[in-house]
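Here it is, the structure in full.
What you see is the complex with one protein chain gone and the rest in place.
This part shows subunit A:
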Amino acid sequence: MNIKEYIESGILELYVAGVLSEKENEEVSTAIKEHLELKEEVEDIETAIIKLTAAVAPKDAQKLYDKIKANVLNEKETKVVSLPQKRINWAAYTGWAAAVILAGGLFYLSNQNNNLNYQLQSLDAKNAVLEAKIAEASQDLKKAEELVTLIRAQDITTINLGGQNVSPQSYAKVYWKKDQEVVYIDALGLPEPPEGKVYQVWSLTLDPLTPTSIGLLADFVNDENKVFELQNPNKSQAFGITLEPAGGSETPTMEQLYTLGIVQS
């Protein structure tokens, strides 16, 4: 390379001006590295340009030194510190927001779950009550069916017992299955016995008048359908019901005869 010609070409002045192409820049940079003469020439051009351009400045840039240096160094620091801080904050806020939403969601779901559990338990309880009622109803129905079957049976004898002096409004019915020696007493028409008293059922033969006890209407108050099943092996001609002291009596207290009825043969 002819150094003198290279310098005279004016490329170094354009290199300092920064108006060459990238390729030209690299070529000149390489040449400068290899030739000290070129480097000195470039430095001289640069110095002249710096002096010239500096003279155009509206005031001494040195007056701006403190302010600009502080801002350049702070800018760097604040950038380094504040940018990640902002990011961390965003992440944190997002995280907290998500946590709050999640907590809210969990609380809501837990609440819903509790409500559903409660509803389920409540439904279970209602179900149990309904099942009990159904059982009860079917039990009642069974009893009613039994009663209906009983009174409809061909081989049954029905005896109406009318109210007597003590209680003219009272009545009762006796369904007698002679072959099975069983009587069913329908005592719905009798008043509730007073405390310490009990109804006693008597089988009677009329000539001579002989009463035979066939049983007590035990637990009268609590018996819902007031139908009582008793054994009756006697050849009864009539039935009577008297009010007796608790435990019953050997012979009927005739003054307390509530109902009486004769078997129609």
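Just so it is clear, a residue touches a chain if its C-beta (ideal position, glycine included) is under 8 Å from a C-beta of that chain, and two chains touch if they have at least 3 such contacts; residues count from 1.
Throughout what follows, contacts and distances are computed from a predicted model.
Of "Cytochrome C oxidase assembly protein", "RNA polymerase sigma factor, sigma-70 family", "Methionine biosynthesis protein MetW" or "ABC transporter substrate-binding protein", only "RNA polymerase sigma factor, sigma-70 family" is the UniProt protein name of the chain excluded from the display. Per the touch definition above, the residue from A:M1, A:A55 or A:V221 contacting the chain not shown is A:A55. Touching the missing chain, out of A:E22, A:D155 or A:E224, is residue A:E22. Contact between subunit A and the absent chain runs through residues 8-11, 13-20, 22, 25-26, 28-30, 42, 44-62, 64-65, 67-69, 71-73, 75-76, 79.
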